[in-house]
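Only a single protein chain was left out; the remaining protein chains are all shown in position.
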Amino acid sequence: MASPQPFALTASAIAAQVRAQDASAVEICEFYVKRTAAHAQTLNTHLFFDADDVKAQARAIDQRVRSGETLPLAGVPVVVKDNISTKGVPTTCGSKILAGFRPPYDAHVVERLRAAGAVIFAKANCDEFAMGSSNENSAYGVVKNPWNINCVPGGSSGGSAAAVAADLAPIALGSDTGGSIRQPAALCGVAGLKPTYGRVSRYGLVAYGSSLDQIGPMARTVQDIALVTDVISGHDGRDSTSSKLAATELASALKPGESVRGLKIGLVREFFGEGMDQATRAAVTAAIETYKSLGAVVEELSLPALKYSIAAYYILATAEASANLARFDGVRYGHRHQEPGMSLKSMYRKSRSAGFGREVKQRIMLGTFALSSGYYDAYYAKANRARQTIANDFARAFQQVDLLVSPTSPTVAFKIGEKSQDPLAMYLADICTIAANLAGLPGISIPCGADPQGLPIGLQLMAPQFAEEKLLKGAYAYEQASQWHQRHPSL
Amino acid sequence: MSKPASGTSGTQASDSVLARYEPVIGLEVHCQLKTASKLFCGCSTKFGALPNHHTCPVCLGMPGVLPVLNAQVVDYAVRMALAIGAQVAEVSVFARKQYFYPDLPKGYQITQYDLPYCSGGGVRLSSGKFVNMTRIHIEEDAGKNVHADSASFVDLNRAGIPLIEIVSQPELASPDEAADYLKRLRSLVRALDISDGNLEEGSFRCDANVSIRPIGQKTLGTRCEIKNLNSFRNIEKAIGYEILRQADVLDNGGAIKQQTLQFDAGTGRTSAMRSKEDSHDYRYFPDPDLGPLRISKERVAVIRAALPELPEAMAERFKREHGLNDYDAALLTSDRDLAHYYEKTLKLVGAKVQPKIVANWITSEFLREVNTREWNLAAPPLTAEHLAELLRLIGDETISGKIAKTVFETMVSEGGAPAEIVKAKGLVQVSDTGAIIAVIDKVLDASPKQVADYLGGAEKLIGFFVGAVMKESGGKMNPGLVNKVLKERLEARKK
Partner (left out) sequence: MPLKIDQELVLHVAGLANLELSADETRYYEAQLKKVLDYIGMLDAMPDELGPAWRSDTLGPATLERPDAEVASLDPEVALAGAPQKVGSAFQVPRIIE
């Protein structure tokens, strides 16, 4: 048996080796268990990790391989964001209100991963209920950026991004409501895809903004993103918003050396506004030059409604969240404040006030306000109109171009604590990513550079709904022409 | 809260009050649809399971779960809309109605708000008055809270059960009308086979909006909502009481306070619900987990074509084809199972028994037993087969109608097939002319004066002779034959 070199391996390579029985799932997992033991605590990436359970899963997968099953993700360790339900395994959403909660069911994506031979390796730290852009809102402490542990990893899927960046697993699942996959992927120097709304079932994803949430993969390469997307996408009868389209077949569509000559890429003026740091601007500009050199046609265009996207997002996402988080009431599961003789009302209020963190309470209140009597039309209804207007702008843009390009985040990873007091500064970190959620578009972030301190910079590409193939082909072309995805942080 | 003058009770909304005030009543009926599974998940809808034995992550409101609409609910709901002549919306929307209560697992109820699937239509009362409907919408039920001294307990078996809420216009003018409206609605949902309409098990529940206004006043008075009325009797009593209470407040110069009330069947009074004191801001918004409900014209057409016969149409048919009167036709069609029982019996009796006879037996003898013995009309212990057999025995003159009543009583009290009862008790009718002549002659011989009077022209004495003959024979003689032979024997004595 050839000695496995997982550190340099992609999920595609691991699965191929395990399928061919050149390496066992157990061996692969042992490597990642070791790295996890060495680094997960420092980085605070994991909220749940059980090495014995990982080994048991790996043994079962080896058994399935020996019995002749062809598993697309054979033996691939996957770190799953902690707002995705895992049967019998704690799922806290980074919140105290769900401390110790073990769901009685697996999310659709977790079922798909297990069926495909993946190892559900660990549960990743995240901003509480996916509300945040820095991971500072986790009740279980901030995740550290593997490139600089004084910096945030981005959020809300910060644990997932940092785990992949630190090679604690080749694959992680995140969720993206306003950029929560793409922004931390960018800040940690890995690839992250937010699929089209409806592409991946939300069954088992603890809802934040239901009309915006999508689960997606984070990985080192576009090929791995494609591989995992193929596994988790496709119709699910348990999610009424799940598209009737069949699962994607992206992995086989990506062909090394395929030309992007003639591909029309739109450069959105509004995404290159103030607040962008120098290194980011330079890296993205260089990436655009690379596309030009590959034969793509780049044109600048304007989507004037984009300037309303953050305002619309913070109404719609929080309005939906205010209802979605009403179920955390201390009645059936989760934290309950205990006090002799307390009233029902007091139980509700004290349980929720103690169980939710500061930012979550703020967003619940903002959303409650936006839906409350007398304010609905001025806020919720108006935000929906903004959302449609933004979607219309995108539709017009995609009549001219195939893909849109922008930085994923206007800045590289910022220092822990730097923005945590200013809600708007934090919200503006999502300025480039939020619009794709509002319009339901697929978007991907891939590494495209680093600042002078080595902090990663991400390039975002967006495509029309359900055009993941076009999107990934575009990303793949750049990845092949660059080396940024091959950088690893030194730990 | 002020109380009405002592001695008034809900059922006697006193004439003096009704002479001065006009009640305006609108009803909201929550009707459970009889699907196998819940509205948004696959859990069973069966009544009577142990607490939380019919629950899953979806209806428990676990984190991460999503609702998926039960198609049968939509079909049933459309059936109801068509039956009351209402409009079925091509697009309607599910919304979240938000409030905290332990029986509401998600902290919101999925219901329909400003775009319900059904609007308009109406129901005709037995008086002929037409009551217009505002709307019907689809929604999920809440669970059940049970209260003990120191704690409450939550059972979510009912959470997520499919309901339609049927909202009438405020056009009902009395407790009687309200009860009649409800009975009509109940017979309708049962005829449509979309609900059990079972008030006791809570599959048919009613909230009443009651206001009164001085007669002649155009504007409506302030209304109060009485929640969760669970029997026809309580509905009448509660509304009757509430009318008197409001009249009492107004008579004493007070103002009606808009509030939510509960009715205590024990005391016969309504009282304010403390839990509903907070003014609610339900923060409705479209449920992002569900797309718009689109009901195509084609789907509506398919449901319309399969619509069962409705009580009103069935009553018309019974009158037209069976020659029944209004009363019998209305009574027999007031309940789907009763109508089925009638039609089944009629089919089994054959041509010798008139529908009118079948109807009479069911509306009098049979229904009397149903009411006193609380029989389940869907499966009464006295089967249609047995009743039909009994009526056939009358039809072919094996027994008389009078004997049939005795046989019926035995069937009710002891069970058994009528033919066997007749045989075992020797109740077969005597149609042997020789035997009849013998008895008649004996009676005539014993009554020479009456015979002479009869022959002298007092022909109404025939009844006296028939009675005497039947008595002599223990009622077993064929009355038609007795009549015929008696006349012959009397005529013979003329000579």
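As written, the chain order gives the labels A and B, with residue 1 at the start of each chain.
By definition in this document, contacts are C-beta pairs under 8 Å (C-beta built on N, C-alpha and C of every residue); 3 or more make two chains touch, one makes a residue touch a chain.
Quick caveat, the model's predicted, so the values are computed rather than measured.
Participant: Based on the whole complex, identify which of A:19, A:199, A:220 or A:336 touches the chain you can't see.
Facilitator: Missing-chain contact among the listed residues: A:336.
Participant: Of the residues A:32, A:121, A:291 or A:308, I need the one that contacts the missing chain.
Facilitator: Of all options in A:32, A:121, A:291 or A:308, contact with the hidden chain holds for A:308.
Participant: Can you work out which residue in B:27, B:93 or B:315 touches the chain that's missing from view?
Facilitator: B:93
Participant: For the full complex, which residue in A:364, A:432 or A:475 touches the chain that was left out?
Facilitator: A:364
Participant: What residues on chain B make contact with the chain left out of this view?
Facilitator: 35-37, 41-44, 50-57, 60, 68-74, 91, 93-94, 100-102, 115, 145-156, 262, 273-275, 281, 283, 286, 290-294
Participant: For review purposes, identify every residue of chain A that touches the missing chain, sorted by number.
Facilitator: Spelled out for chain A, the touching residues are 101-102, 104, 237, 239-240, 242, 244, 305, 307-308, 310-312, 314-315, 322, 326, 329-336, 338, 342-350, 352-353, 356, 358, 361-362, 364-366, 368-369, 372, 378-379, 381-389, 392, 423-424, 427.
As a convention for this text, only the chains that are shown with their structure count from here on.
Participant: In their shared complex, at which residues does chain A touch chain B?
Facilitator: Residues in contact with chain B: 83-85, 91, 93, 98, 101, 103-105, 107, 202-207, 209-211, 237-241, 319-320, 322-323, 325-329, 331-333, 344, 348, 368, 371-373, 376, 380.
Participant: Could you please specify the touching residues of chain B with respect to chain A in the complex?
Facilitator: Interface residues on the chain B side: 57, 60-69, 96, 98, 100, 102, 105-108, 152, 154, 156, 281, 283-285, 288-291.
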